[in-house]
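Next up is a structure, given as structure tokens.
For this depiction, one protein chain was excluded, whereas all remaining protein chains were kept in their positions.
Take a look at chain A:
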């Protein structure tokens, strides 16, 4: 199992150096015409597939950069762009 995340600045580092920022779930909804359902979707609901997904990570104990990587929570491996979507 792989327990590393590749930081765009520092390269491949131990997972415990990072803070997880959740899956990428699109931009904040437009304030105009915002419904409780749309807000709940944005704030709380996630897809959490057991396959590759794009995620936000923060290199807390390193360079301090926020970035996205593709990772598979089913295997805990980082995945390359070519296997992004199954």
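The rule is short, and it goes like this: a contact is a pair of C-beta atoms (placed from the backbone, for glycine too) under 8 Å apart; a residue touches a chain by one contact, two chains touch by 3 or more; residues count from 1.
Just so we're on the same page, contacts and distances are computed from a predicted model.
Note on the omitted subunit: UniProt lists it as "Sarcosine oxidase subunit beta", one of the names in "GXGXG domain-containing protein", "Sarcosine oxidase subunit beta", "ABC transporter permease" or "Xanthine dehydrogenase family protein molybdopterin-binding subunit". The chain not shown here is touched by just one of A:12, A:28, A:46 or A:65, and that residue is A:46. Listed by residue number, the positions of chain A touching the unshown chain are 1, 3, 15-16, 19-23, 36-37, 40-41, 43-50, 55, 73-76.
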